[in-house]
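For this depiction, one protein chain was excluded, whereas all remaining protein chains were kept in their positions.
Chain naming follows the written order as A and B, and within any one chain the residues start at number 1.
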Amino acid sequence: MKKNCVRYLILIVMGLIILAPFFYAVIVSFESAEDTLAFPPVFVPGEIYIKSYLEAFRTAPLVIFIINSFVVSLSVTVGQVITCSLAGYAFAFLEFPFKKVLFIIFLSTMMIPAESIIIPNYFTIRSLGWLDSYQGLAVPFMASAFGTFLLRQYFQTLPREIYDAARIDGCGRLRFFLTMVLPLSKPAIATLAVYAFLTTYNQYMWPLLITNTDGMRTVQIGLAMLQWDQGISWNTTMAGIVIVSLPTVILLIAGQKQLVKGLTAGSVKG
Amino acid sequence: MQKKSLWKRIAGLLLLGVMVMSITGCGDSSNEAGKGKEPTKIVFWYAVGGKVGEATKTLVKEFNDMHPDIKVEAVFQGDYDSAINKLKQSIASKSTPNVMQVYDIGTRFMIDSKAVVPVQKWIDKENFDTSSYEKNILAYYTVDNKLYSMPFNTSTPLLYYNKDMFKAAGLDPDNPPKTFEEVAADAQKLTQRDSSGKVTRPGMAMAIYGWFFEQFLAEQNAQYANNGNGRDAMATAVSFNSPQGEKVLNWWADMVKNGSAVNMGRKTEDTMKAFVSGQTAMTIDSTGVLGDIMDGVNGKFEVGTGFMPHPEGSANGGVIIGGASLWMLSGHSDAEEKASWEFIKFMTAPKQQAFWHIKTGYFPVTTAAYDDDELKKYDAKYPQFKIAIEQLHNTPINRSTQGGLLGVFTQARQEIENAIEHVLAGQASSQDALQKAADTVNDAVARYNSSVEK
Partner (left out) sequence: MYLIPSLSLFIVFIFYPLLKSIKLSIFNSDLVGRETTFAGFSYYSEMLNSSQFLHSLLVTLLFTFYTVVPGILIALFLACMVNSELKGIAIFRTIFAFPLSIAVAGASMIFMMLFNPSSGVFNYFLQLIHLPAVFWLSDAHWALLSVAIISIWRSVGFNTIVLLSGLQAIPEQIYESARIDGAVSWRQFIDITLPLLSPTLFFVCIVSVINALQTFGEINILTQGGPMEATNVIVYSIYREAFFNTNFGYASAESVVLFLLILICTLFEFCFLEKKVFYR
């Protein structure tokens, strides 16, 4: 019992430390300009000041941006889950020539600094006529070495015996993949999905480069529009951050539930 | 039912879109034959956000409402740096906008890109009268006697000070320091220390911002680069590693060393916040943030403004204007170019500039704007701004105050900031730090010039 108390205490303290920065941002977003500049800092605003939020919505068409970000992020997520699970499966279970070399090549794609390939990619997208379109925003990111690696590592923790058993049963590779591996790997796939979604949602440079109309822009560009006002006070910028982060926070809470469910389904255990 | 009607509406919109597209598609040819009703579409890239961005959008909307024959599509392209980077890609892929807002220090690059139409072409063509435009502002964007771009949002730096603190320290609140020496002496008096001698409130806070260094050089009528500050011919080397440059750094470093000034890093936001929250008595910042400072202070103390300080005995110096201007890009049809010119004229006309000044705190680029009633009211509310106008008008136009032209200005600024950091931290002498910065920038200048000549 005592042990549990200690554990709870540690959990609560750590949880607070991790949440504190964002909590404070939420508080500041409701403060007036004067309060945000005060020293010592104001932790409880005298009155709730919502003008910053109105200001944020007025400065940038955030709703359209959020919808765009969702469309792009969802496409990338679906794309990555498909390509990565296929590739991860191959690397974990199948034997084929140059497997090690190919795997290293895959991994190496993770190591290329995004800044150095962004410009050639711009020209590729342009020649495809995909500037200012959802395809242009999403397709380049639909494969991921990171995701492949994540799933490969997870697949390898699956007992080898189920693969052998399935082979003896005459189960085809693809069927084995679809009926056994995928269902067993729900937690890892959920992790990948959440990760893919969030990283795409948080992109800035690429969307800025290849989109040209407000109708195609994504949220991080909206945030950049708001950054301009941080000169004087933090409240509008923080309001923007809260608005832009809200969808991902909700997604994380929802996704995490799924994730935990997948984990506790216990299919992996035993 | 509702869903159906929504779909119908969408279908209708799509149809409308197709129709509009097909009309504009054949619009070019029909334009010559009598003023067609199809608007000429031009693309305008801007690089300001927040309330400045909002004011920009308002002006664009107003223009579109007043000019049914032209449709300006305003696109936000991130900050100035991102915007100019995006422009590079669009030049390489031949898809430039018609009009673009570019910051002051991008001037040399814009000219060298050979992708622009100097606005002088249209000024000459229409005999457009620029006499009401601020001379000092035009001077910056005039190169080889041609006005390359139309000044749009313009600011200069100012000395901001806390009058209440001046009174408390026994200084004259209506007589701000004018020279380096006076600033140093006043900053000492305004600095508060606790019993152990630790500084609790420094007298001055100045951000490490390369722009300020450039201003202090111009205040001494010293040039940033050779060949007439890069204006008589392409600069081949920088000249900021001069006794004048050292004077600036020594003055600054001395104040930081004796505690009367504080080094808060490169962000002017930080020094501004320190000033507004009463943690320092003086700061240097752009005229563009005057409104923000007044709102932030909100009557807690009285704000005074003064000229940028200069070393005792220096003459013929002044401030360099900063901000951004509107550029016309080449490679578009005559009709589009004409429309772009109309748009640029509109954006810098007195009425629009008065609105712009009130909303953003930037200078009106045309003196005619000062006759505007709204503007008069605004300036009566913020008498501090008068000092800024006086400062601008007191500045003689010469090569130093016109500002340096350098293709690698962003890099030069970065190197200067780096040098200042080293000097303030006591890790290098002013002379060595400036020399090192000059060497690095000179290499970059040589490379830049060689890539232009091809």
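Here is the rule we go by: a contact is a pair of C-beta atoms (placed from the backbone, for glycine too) under 8 Å apart; a residue touches a chain by one contact, two chains touch by 3 or more.
Computed from a predicted model, the values in this text were never measured in an experiment.
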item: Chains still shown that are in contact with the chain withheld from the display; value: A, B
item: Given B:58, B:130 or B:279, the one touching the chain that is not displayed; value: B:279
item: Contact with the hidden chain (one of A:37, A:137 or A:210); value: A:37
item: Contact partner of the left-out chain, one of A:10, A:54 or A:165; value: A:10
item: Option from B:165, B:264, B:297 or B:405 whose C-beta touches the chain left out; value: B:264
item: Positions on chain B contacted by the hidden chain, ascending; value: 81, 85, 88-89, 91-92, 109, 112-113, 198, 208, 263-266, 270, 273-274, 277, 279, 407-408, 410-411, 414, 417-418, 421-422, 425, 427, 444, 447-448, 450-452, 454
item: Interface with the undisplayed chain - residues on chain A; value: 4, 7-8, 10-11, 14-15, 18-19, 21-22, 24-25, 28, 36-41, 82-84, 86-87, 89-90, 94, 102, 104, 106-121, 124, 139-140, 142-146, 148-150, 153-154, 156-157, 159-160, 187-188, 191, 194-195, 198, 201-202, 204, 220, 223-224, 227, 230, 234, 237-238, 241, 244-245, 248-249, 251-253, 256-257, 259-260, 263-264, 268-270
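Following the convention adopted for this analysis, only the chains that are shown with their structure count from here on.
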item: Whole-Å gap separating chain A and chain B, where each centre is the average of the chain's CA atoms; value: 37
item: Partner chain A, residues of chain B touching it in the complex; value: 43, 48-54, 73, 75-79, 82, 86, 89, 92-93, 95, 268-269, 272-273, 276-277, 279, 289, 292-293, 295-296, 298
item: Contact set on chain A toward chain B in their complex; value: 33-34, 37-39, 58-60, 119, 122-123, 126, 208-209, 212-214, 221, 224-233, 236
